[in-house]
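To start, the structure under review is shown below, and the notes come after it.
Of the protein chains in this complex, one is absent; all others appear in place.
On to chain A.
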Amino acid sequence: MKALVCVKRVIDYNVKPRVKADGTGVDLANVKMSMNPFDEIAVEEAIRLKEKGVVTEIVALSVGPAKAQETLRTALAMGADRAVLVQVDDGVEVEPLAVAKIVKGVAEEEAAQLIITGKQAIDDDSNQVGQMVAALMGRPQGTFANEVSVEGDAVVVKREIDGGLETVKLALPAVVTTDLRLNEPRYASLPNIMKAKSKPLVTKAPADYGVDVAPRLKTLKVSEPAVRSAGIKVADVDALVAKLKEMGVA
């Protein structure tokens, strides 16, 4: 079974984003970029399924600028077999709906039985692509996965939900989106990083899949959130209890 893993190049998890002074977006110039952490978990899960003999080949896909090649090389170094970059110009942000249409195109071309991606990207926090791919392809979806196991022609997904956990059984082909506790992604070893450089990576364009990436949502402005200012420090528990009493909660 072939797995398609979708990865996005985003601002590094540890970098605090700064809103541009002109309110047009977040400043990404000279900022460290990395693979979206949820997508790393997706790559790891595909590799584990391959190690179990369930998945035979892993294709990594990214929709993004030329530099998203680095993100794909990371996926290859972790253990993906091949990569596809659907390239857009620098600074072009492709919305989840258009990304989903591209993923559908690639998944059909590759005849991928299992599509795995992160539940959300930590830049736009949309949490949409996996569900949209599933809808466009008429496939079932296992979102916010905490545990994934393939059983015959079905995939059983334990999902993280507000009240706890829920298990669903999906007929393959299917789409899975990963939550934080599905696995702990491995670090790529140096030999594997070297090896990844010679793994195949092809570059395509959205038009190759007949997808128009023109945005449907117009960003009118991006602003700083209201800031909370630091309050006071109290000296001891008695002072805290007094404050709580003032507030009427104790």
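Note that in this section a residue touches a chain if its C-beta (ideal position, glycine included) is under 8 Å from a C-beta of that chain, and two chains touch if they have at least 3 such contacts; residues count from 1.
The rule is short, and it goes like this: contacts and distances are computed from a predicted model.
The chain not displayed here is annotated in its UniProt record as "Electron transfer flavoprotein subunit alpha", chosen from "ABC transporter permease", "ABC-type sugar transport system, periplasmic component", "Electron transfer flavoprotein subunit alpha" or "Transketolase". When the omitted chain is restored, the residue from A:66, A:111 or A:244 that touches it is A:244. Chain A meets the missing chain through residues 11, 16-17, 19, 26, 38, 95-97, 100, 119-120, 122-136, 138-141, 143-144, 146, 156, 159-171, 174, 179-181, 215-225, 228, 230-234, 236-238, 240-241, 243-244, 247, 249-250.
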